[in-house]
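After the structure tokens below, expect a handful of questions from me.
A single protein chain has been removed from this complex, and every other one stays in its place.
Residue numbering begins at 1 within each chain, and the chains themselves are lettered A, B and C in the order written.
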Amino acid sequence: MDLIPVITIGVAAVLTALLVIFSKNTVHSALWMVGNCFCIAVLFLLLNSQFIAILQVIVYAGAIMMFILYAIMMLNLRENGEPATKKSLFIFRMALLILFLICLTNLCIGFSPLALKGDMVTQNMDHFGEVNLIANYIFSEGLIPFELISVLLTAAVVGAVYLAKKE
Amino acid sequence: MFDLVWLIPIFPLTGVLINGIFGRRIENKSKRLVHWIACGAVGLSFLVTLTIFLQLLGLPAEKRLYDFNWFSWISAGTFQASVGYQIDPLSMFMCMFVTGVGFLIHVYSIGYMWHDEGRYYRYFTYLNLFMFSMITLVLADNFLLMFLGWEGVGVCSYLLISYWFSDMANAVAGKKAFITNRVGDFFFAVGMLLLLVNLGSHGTWSLKFSDVFTHISLLSPKLITVICLLFFMGCTAKSAQIPLYIWLPDAMAGPTPVSALIHAATMVTAGVYFVARCNILYTMSPFAMSVVATVGAMTAFLAATIALTQNDIKKVLAYSTVSQLGYMFLGLGVGAFAAGLFHVLTHSFFKALLFMCSGSVIHAMSGEQDMRKMGGLKDKMPVTFYTMLIGALAIVGFPGFSGFFSKDEILWKAFSSPQGSTGLWLAGLMAAAMTSFYMFRLIFMTFFNECRASEHVKQHIHESPKTMTVPLIILAVLSIAGGFIGVPEALMGSNRVEHFLAPVMGMGEGKLLMAADGTKMLHEVSEGAAHHAFSMEYGLMLLTVLIVFCGIFLAYLMYMKKRALPEAIAAKSPFSYRLLLNKWYIDELYEKVVIRPLHGFGMFLWKGIDVVVIDGLVNGTARFFMKCGNTAKFSQTGYVQRYAVSFLVGAVVLAAYYIYVG
Amino acid sequence: MNDHQSIYLALSVILFVMGAFGVIIRKNAIVVFLCIEIMLGAANLAFVVFSRANQSAEGLFMVMCVMAVAGAEAAIGLAIFVLLYQKTGTINIDKFNLLKW
Partner (left out) sequence: MIDYLIIPVIKLIVIFGVCLFFIAYTTWLERKVLGHFQLRLGPMRVGYHGLLQPIADGIKNFFKEEVIPENADKAVFLLAPIISISAAIILLAVIPFGKPITLFGKQITLYLANPSIGVLFILGFATLGAYGTILGGWSSGNKYGYMGGLRASAMIISYELSMAFSVIAIIMLSGSFSLVDMVNAQQNGIWNIIRQPVAFFVFFISGIAELNRIPFDMPEAESELCCGYNVEYSSMKFALFFLAEYTHLFVFASLVTTLFLGGWQGPALPGVVWFFIKTFAVIFICIWIRATIPRLRYDKVMKLEWKFMLPVAIANVIATGAVMALLG
């Protein structure tokens, strides 16, 4: 019964992803990508992680995709025929991808939880992914990586400004 | 006051630094200031030396040892080498005349180099550097610091011989001196390391003279002989003895004051000083002693024969220096360390004097050095003539002049001491005879008869300036008076030199060390000199004087009375004449036996090993990796997607690893 | 709570491979970029699944890190694309092989 939403959304995600890849128009690609982001966000919701889900919406759909769309529109790309990849190369790459798929599937089949860490064991998994749990983690164990993220973002901002600056 | 000993080397070093760094600017501003600095530095050193020397004289003989440890130089494990100065009769004796004669020659250089085209400050910088090195050499309290000075004087010698380096011959001469010295230094260093390692295995990781000499008896006699011979090899290079004397005559390419200072009075006596310093080692090895004596005698004889035929005024003096150095080693070899050192002292006076006189002559002759083109300078250059005459009389051992006392002492010891023999004495005697001949040949050819120089040169002949003649006069006085400080007992003298040096010689040094150190000498060294038999000494002395007169007379005969005679003799026995003129073909022999094979071997190493094998390896490696890079660079296509594909390959490999291996 | 874990993971794998496919095949730089975002999204999904399975917040935190990286990447990447487009008039990535040997 509760498989239905999962499978539906999953199929939607795959479809949108396909459309992202195969759309001729870049703007359409970007729009399908937004759809894909939504699908992922819903999957997160289904996994009881609302905070990550809304982050997905805000960051991906709201900011990054908006930004990409802005860039696409600013470039004002006209549709022009994209040269196809050479056939031999294409076959090789596809073979490689299939191999990769097999490997990943194998890895996931063998997956089992590493260890029950205990800090969440007693809690209801419905509340898994609530903000305060993540916040507790960020401001205790994950503090240094979290601060490093801020450094990364600052660097990105500086870099982007520098690139955009005209001489 | 002894603690001020560091001032002695520091003054010349300061001179070096000032002139070396700011010399160009100083010279541009005031040329005088350059020599004021240089001479002032050496003069101050001399004053300090003098005060310390006088103070040392004021002490009782058994307390005349002071070790001034300045600062630690090398510290490796238990091995310690410090920059320290040893004040004892021997070092002060050497230091006195090194700074004294050095000062005089510095002053003399002012006149000699004033008109030189080269850089004035450079000359004085080198000269001061030499003084610093030489002082370090004689004052050092350990082998290592002494070796530093030893090498330093070698460097300065090289720099000063090729001072006029724009002339190829001078540069070659400098190179020859340097390389020859390196041969000796190599043996010296080996000997030093051998000494250190063997002493170290007995628990004494030190190269300090006092440590070495107190513990030397721990080593086996054979080892000591080997070490002594290795050291002596070093000395033969530095002090121009057979087989490594060949550089010294060529070293006359440098400015004459340099010849006087380095290649006559001070540096070349470093070997003598060293053997005397290590007299404990040598007295423990009779074989090494006999080698020293034999080599000395042979050198004295050989060099004297070569000097007979040389025409270059400085070459004659150079060979005479070699000969006289042979005398010194002869003295050392027969155990008469004091006599040898006494000769070092007197020799430094009269040989410096002779060189400087010859310099004065060359100066006057506008750089001409060939005696065949001189003559008749007696009246034009009276001061030079008389002083040079005094020098010549001193060197031949004319009674009453300084050479007489010191040379006689050596000859007597060669004859009478246990290590001596009639053969050695005879060689010395022959050399003395030849010395008188060639010295007066030089005097007659240069100062008497008509002037054979070209008209242009003749007009310029003049007496040298005051800065040159005053040192000449001072040295002339010393050449006469210097002998009287060491008049042997046979001549009612007290032989002050021997008594002064006695504390550091043979048994004396042991006693001194015991007094200073409190340790006992384990080995009793035999006393060098036997008791005198005065009558015998008188006889030999008389014989020597006679022979010297013969030599002078012969020279008078051949170069004043019958001036055709030399050519006649040369024509009669062309072979022996040519042999002597070409210096026994020793240079050619070395060229054939040593240099050619070595050169060939070097060429083989260069063309064969270095170019083909080593360069081939290096270049081949470079080429190999260049090929690799050229091949591998095609993976760097710049296409993002190809990179992405390679990521993917890596990811597949990683995933496969985790599935099937991890 | 191991429910449907494998379905989520399978979905993640499929999305990831599809993203990789797009990255390898498409020539339009911005589409390649979008495909990278798909891959990141797939990875995020896997992170959340693992986080749940291990009952730890680490995976969630990882997702946040990934998002930050994606943001930084978007800022820099798009700036570069815009500049490239201004200079060359195209964003076909096969035209940009300036970084070759």
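Rule of thumb we're sticking to: a residue touches a chain if its C-beta (ideal position, glycine included) is under 8 Å from a C-beta of that chain, and two chains touch if they have at least 3 such contacts.
Worth saying up front: this structure is predicted, and the values here are computed from it rather than measured.
**Student:** Based on the whole complex, identify which of A:Phe51, A:Phe100 or A:Tyr137 touches the chain you can't see.
**Tutor:** Only one listed residue reaches the unshown chain, and that is A:Phe51.
**Student:** Quick one: say which of A:Val11, A:Met74, A:Leu148 or A:Ala164 touches the chain that got left out.
**Tutor:** A:Met74
**Student:** Going by the contact rule already stated, which one of A:Ile7, A:Ile98, A:Val131 or A:Ala164 would touch the omitted chain in the full complex?
**Tutor:** Within the whole complex, the residue contacting the unshown chain is A:Val131.
**Student:** Tell me which stretches of chain A touch the chain missing from the display.
**Tutor:** Touch set of chain A with respect to the missing chain: 25, 27-28, 31, 34, 50-51, 54-55, 57-58, 61-63, 66-67, 69-70, 73-74, 76, 130-131.
Quick note on the criterion: only the chains that are shown with their structure count from here on.
**Student:** Quick one: chain A and chain B, Cα centre-to-centre, how many Å?
**Tutor:** Taking the average C-alpha coordinate of chain A and of chain B, the gap between them is 86 Å.
**Student:** Between chain A and chain C, tell me the centre distance in angstrom, where each centre is the average of that chain's C-alpha atoms.
**Tutor:** 6
**Student:** If you look at chain C, which of its residues touch at least two other chains?
**Tutor:** Chain C, residues with two or more chain partners: 20, 24, 27, 94.
**Student:** Residues of chain B that contact two or more other chains, please.
**Tutor:** Residues 645, 648 of chain B touch two or more partner chains.
**Student:** Quick check: in the complex, which residue numbers of chain A touch chain C?
**Tutor:** Against chain C, chain A makes touches at 2-3, 6-7, 10, 13-14, 17-18, 20-21, 23, 26, 29-30, 33, 36-37, 40, 43-44, 47-49, 51-52, 55-56, 59-60, 63-64, 67-68, 71-72, 74-75, 77, 82-83, 85, 90, 93-94, 97, 100-101, 104-105, 108-109, 111, 113-121, 125, 128-129, 133-134, 136-138, 141-142, 145-146, 149, 152-153, 155-157, 159-160, 163-164.
**Student:** Quick one: in the complex, what on chain B touches chain C?
**Tutor:** 633-634, 636-641, 644-645, 648
**Student:** Mind pulling up the chain C residues that touch chain B in the complex?
**Tutor:** 20, 23-24, 27, 32, 93-94, 96-101
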